[in-house]
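The complex is shown incomplete by one protein chain, all other protein chains being positioned as in the whole.
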Amino acid sequence: MSLCEAVGLTKRFGGVTALDGVSLRLEPAAITALIGPNGSGKTTLLNLIGGQARPSVGTVRWRGEDITRWPVHRRCRAGITRTFQVARPFLDMPLLENVRLGILFGAPGDLAAGQCGRARSRHLLEELGLGERADARAGTLSLGDLKRLELAMALATQPALLLVDELLAGQSPSSIQGLLAYLGSLRSRGLAIVLVEHRLQALMRMVDRVVALRQGRIIAEGSPDAVLRDPAVVEAYLGEPAS
Amino acid sequence: MLEAAAGGLMTGALYALLASGFALVLSVARTFNLAHGELIVLGGYVGEYLWRTAGLSPVLAMPFAALPCGALALASRPVLRRVGEPFVLRALVLTFGLSLILQGALQDAFSADHRLIAVPAWEAGVRLLGVRLPAGRLIVAAVSTGLLLGLYLVWTRTFLGKSLRAVSQDREAACLAGISPARVDGIALALGGVLAGASGPLFAAVHTVSPAAGLGPATIAIVLTILAGIGHMGWLLIGGLMLGLAEAMAGWFGGAMWRDLLPLGLLIGLLRWRGGILVSGQDRP
Partner (left out) sequence: MNTPHPPRPLDAGMRLVGPGAGGLALVAILPLALGLQDHLVYLATMAALLALLAQSWNLPAQAGLISFGHAAFFGVGAYASALLSLRAHASPWLGLLVAAGAAALVGWLAARIAGDLPGPAFSLATLALAEGLRVIALHWTGLTEGAWGLVGIPGLPWPALTGAWSPRGARILDYYAAAASVWVLCLILAWIRRRPFGLALEAIRQAEGRAEALGVNTRQVKRAALILSAAFAGVAGGLHAHLFRWVDPASVFGVHHSVVPLIMAMFGGTGTLLGPVAGAAALYLANELVFHRLAPGAHLWLYGAAIVVVVVALPRGIFGYLQARLERRHEPV
């Protein structure tokens, strides 16, 4: 029984088929990269697993249970958390409160009675290099730091599956190294991670498996080396068949 | 019952007219004018005043009623321009507050009693297709339809209409095409006020007006606008006829309470079905 299983997911709206019969298995302690040109359905797939959208056809299973109809907050409490492509923290609140929300609501059972979650928030922010600005309003952060905050918020909910949508955009090269190393440490703690990214080169060494999408379908799946050399993938990205 | 149904259809044409100004302002200037109903009531009071003092027929009073309402609508423009994001909700709150002022002003100026323009000649019955209808209803329906037709022609055939449509569909593109969205906004607001004011005397001829009577036409305007879709002026008349008919039937079978509850229930239902249209301006959730 896989941790998370997508079976035959299809999503149609407004005459467009964003996803067509996608099936996927996700296991703990593994980083899976989801790649594909714009419009290939990557974010849609995250939406279907995260609960922001319902599939037209297909099911999503979590530890064997059918969660296709589950609302977003229930999935979060069960252990599925995601970040968003356009970082959406609560801009008017301090970073601390942004993260604390996830602790209070996403992982409520983990707080001992009498604890308010502030210490744990601070700890998480420190792990992501934002500790000094814990009391600053989220609206004052740069784009790169907003992405880190997004990650901290997601981690606050103690996920078993983390769906990360475009984390590396706007980050400096050294920052990227740090973040990838951090994701690696999360993996060794048992987290299953799905990364949607455009900047492939930086990822490839960290990643266990790559899934390539095109026009809503999976065109290749396997180890990074194998997938990146797959002619279908090369064609999708470069627009011409590999010689 | 046939009389009731026919009467409902007649009223429906008026409903479409009542909604037209509101729909115009929402489509073009993205402004949700919750004070629209009060503008109609003001037009009704002007019409009633002219009828009482000068014996002027409601139809002839229309231009006189249209003027102050158009002016008032235009006067709201400087305030509306300063409203920040999220615009739709803030403009809604603002016009909600303004509707209260207008109500109060109406109460001070005209007192709280209910008034009606009762034209004796309009009581006369006319036989049409075997159904007896009050002449007044026919006149109101005819004038409403005529005005709506005129509006539709302006909307689709004139340069003004094109500008309005352009701004309604895509403000930036219109700007690039040399149309000033701000100016067009002003025109739309004024036009919306004029339509509201002009429909006032007609409204006052079939329905009593009082300072608090604005909410009824406002509800109808919102319902028809959502029903027709933003920017689709043509559908207003069809929607209006359907609404008028449905109201008449509700009143015939259920009584006055159900007749009055129908537009409200419809509004809630429409908001649940298509409520996103208010925020995005399009049929996307």
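Labels A and B are assigned to the chains in the order they are written; within every chain, residues are numbered from 1.
Quick note on the criterion: a contact is a pair of C-beta atoms (placed from the backbone, for glycine too) under 8 Å apart; a residue touches a chain by one contact, two chains touch by 3 or more.
These numbers were taken from a predicted model, which means no experiment stands behind them.
According to the contact rule at the top, which chains on display are touched by the left-out chain?
Counted over the whole complex, the chain not pictured touches A, B.
Among B:Ala54, B:Leu149, B:Ala173 or B:Met257, which one is in touch with the chain left out?
Only one of B:Ala54, B:Leu149, B:Ala173 or B:Met257 touches the chain omitted from view, namely B:Met257.
In the whole complex, not just what's shown, which of B:Ala4, B:Leu74, B:Val88 or B:Val119 touches the removed chain?
B:Val88
Just the residue numbers, please: which parts of chain A touch the chain that's not shown?
Counting only chain A, the missing chain is touched by 50-52, 71-74, 76-77, 81-82, 84, 88-93, 96-97, 100-102, 104-108, 118-119, 122, 133, 135-137, 153-154, 156-157.
Spell out the interface residues on chain B facing the chain that's missing from view.
Residues touching the hidden chain, for chain B, are 32, 79, 82-84, 86, 88-90, 92-94, 96-101, 103-105, 107-108, 212, 215, 219, 222, 255-257, 260-261, 264-265, 267-268, 271-272, 275-276, 278-279.
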